[in-house]
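Yeah, one chain of the complex is gone here, protein chain that is, but the others are all in their spots.
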Amino acid sequence: MPSFDKEYFNLGYLDTLSYKDTFVHRLDPRIKLVTTFIFILFVVSFPKYEILKMLPFFFFPVFILSVGEIPLKFILKKLLIASPFALFVGIFNPFFDTAAMYNFYGIPISGGWVSYLSIIIKFILTVTAALLLVATTSFPGVCLALKKLKVPNVFVVQLLFLYRYMFVLTAETMRIIRARNMRSFGKKGRGMKTLISIIGVLFVRTVERSERIYQAMCSRGFDGEIRLLTSYKIGFVDISFAITAITVFIIFRGYDVTKTLGELITKT
Amino acid sequence: MHMADALLSPGVGTTFWAGSLGVIGYCAKKLRENINEKMIPLMGILAAFIFAAQMINFTIPGTGSSGHIGGGMILVIILGPYAAFIAVASVLTVQCLFFADGGILALGCNIWNMAVYPCFIAYPLIYAPLTKGNKTPGRIMIASILSVVVALEFGALSVVLQTMFSGKTELPFTTFLVLMLPIHFAIAIGEGFITGGFVNYIRVIKPEVLDVVEGSRAFSVKKVLVSIGIVAIITGGMLSWFASTHPDGLEWSIERVYGKAVLPGYETGIIPDLRDIQEKTAILPDYNFPAGKEEKSEGAADSWPAVNAGTSFSGIIGSLMVLGLVFILGFGINAVKSKRRNMVI
Partner (left out) sequence: MSHHIIDFKNVHFNYPDGTEALKGVTFRITHGESVGIVGANGAGKSTLIFHMNGYLLPTKGAIIIGDVQLGKTTRNEIRKKVGVVFQDPDDQLFMPTVFDDVSFGPLNMGLTKNRVIERVTEALNTVGCYELKDRPPHHLSSGQKRAVSIATVIAMQPDILVMDEPAASLDPRSRRQLIELLKEFKHTKIIASHDLDLILEVCKRCIVIADGKVRADGLTEELLMDEKLLIENSLELPLSLKGR
């Protein structure tokens, strides 16, 4: 399948997942947003050579994934195609930090490899957390959470419009791209000049659409303000979820669960 | 290039969140003062347009590989700096969530790197002066390419600095810079060419669009410069306060908050519990050393003891508190305003 189509359907699939009905999906979006953010802060707060103490933190994505009924395979796939910038920059660590840090049965392991592994783990944890947030919270829910957290209205409304029309416009783009691909052979027809006229056409259609949307808005009494009725309420369950999760983060951050467990097992 | 969570320290991440949220708040205020109703759907749908346009691959001349556009500069030229900033920030937010580009903590950095520079450096200082009163296709092309180059190079430089300040990588500053700047220069030439070509194309086939939003593009260069200067100084200040390579600065600030209990309100709820834990960790100062000592005997762990869990732990608390303060500060005004209405733009 052409890459454009693939991205389009991936986008749609993630969006579809977010409308499931599970315990995690039902949690208040604000709670999920804040908890995820705190989770990420905890993860990146680990020093650069830390590996072991980070591992217990996998409990969080795993919990969300299983309770939220999100297919692991899908998240792994997204993880693989996620922007590899961190991994790219981190790969230089082993070249610059070559002093041995551990001795693994006679094989010296340099600090660079340790810190690279640490980056990889952080990458997995943070990317998964972000993906799981959208997979378990409808995007309008995320926007309303932002709104309730006092993010300026213009920005929230902007996100809502973007969400609404990104599917419409990517579908429209997909039709244009198919038409281009059917009539272009090899590299010809895929250069910059064609791109300019494609985005030009897309742009003109988009502006015309925005005028029609504006008409539709006006005819329903639009006066410059977009009003929403929200029905989200933070309940006992939501608070308990957040407190439990954050307490666990704090415990895992402060006490070396991995080591304690390791010692327990090694002693017996 | 999207900055990533895994390369960031909490201090740098939250600092840039604060900076970017500050600029969002500033733009929101500007737009509220002077918005054409028609702009509301137009901004939203043009962000969706850039989102869709980014998904189109094209062949980069001379290389045979394919790339896609960023589109930030296109939005600024059409929408003006304030609306474009909001629109680009929204595109980055959606990419962060739906494609895991970067990450949630890095989103603050990414908005800074990819929206502030085109909207508040390249457009007011390069594009607008260069095309003022002389909108020939050639000029537009040159102005576009220059602006995109400047915006992208600033962005690349910021990525390098943010990585350096966070201290998770070993790549030396100059090496990293030498890697990043030329790559972004090449990307910027292509993007600039497309931006210029696009603007010229629109000027021929649908010139009226560029006039619809004429009013909202109005800005005073001086004002923009002063405001951006202020935001940059605040951000820079916070950054150096936070991300100084020895964590004492952060430690000290936390100590102060804890020691003097400056904010009595924090005595309730979770903070005292956190402090308990912090005290416990402090009582066990060498709890992570059994392993460390062994390594020392191997003479290879000079950098290891510098890593102190207690310090970074207080880093989290500090970051959280700063974030709290940022929200209180940045949106205090907004809160008062929107309290009046239920859910209003």
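For clarity, chains are labelled A and B in written order, and residue numbers in each chain start from 1.
Note that contacts are C-beta pairs under 8 Å (C-beta built on N, C-alpha and C of every residue); 3 or more make two chains touch, one makes a residue touch a chain.
Keep in mind that this is a model prediction, so the values were computed, not measured.
Asker: Which of these, A:78, A:122 or A:209, touches the one chain of the complex that we don't see?
Answerer: Checking each option in A:78, A:122 or A:209, the one touching the absent chain turns out to be A:209.
Asker: With the missing chain put back, one of A:16, A:66 or A:98 would touch it. Which one?
Answerer: A:16
Asker: Quick one: which of A:175, A:220 or A:233 touches the chain that's been left out?
Answerer: Missing-chain contact among the listed residues: A:220.
Asker: Of A:22, A:138, A:197 or A:247, which residue touches the hidden chain?
Answerer: Residue touching the chain left out of view: A:138.
Asker: Just the residue numbers, please: which parts of chain A touch the chain that's not shown?
Answerer: On the chain A side, contact with the omitted chain comes from 12, 15-16, 19, 138-140, 143, 160-161, 163-165, 167-168, 209, 212-213, 215-223, 226-229.
Operating definition for what follows: only the chains that are shown with their structure count from here on.
Asker: Chain A to chain B: how many Å between their CA centres?
Answerer: 17
Asker: Okay, in this complex, where on chain A does chain B touch?
Answerer: Residue positions touching the partner: 3-4, 7-8, 11, 14-15, 36-38, 40-50, 53, 78-79, 82-83, 85-86, 89-90, 92-93, 95-97, 99-103, 108, 111-112, 115, 118-120, 122-123, 126-127, 129-131, 133-134, 139, 142, 147, 149-155, 157-166, 168-170, 172-173, 177, 187, 190-200, 202-204, 206-207, 209-211, 213-214, 217, 222-230, 243, 246, 250-251, 253-254, 256, 259.
Asker: Which of the residues in chain B end up touching chain A in this complex?
Answerer: 1-10, 13-14, 21, 24-25, 27-29, 31-32, 35, 37-38, 40-49, 51-53, 55-59, 61, 64, 66, 69, 86-87, 89-91, 93-94, 96-105, 163, 167-172, 175-176, 190, 193-194, 197-198, 201-202, 205-206, 209, 270, 273-274, 277, 280-281, 287-288, 291, 295, 298, 300-304, 307-309, 312-313, 315-316, 319-320, 327, 331, 334-335, 338, 341-345
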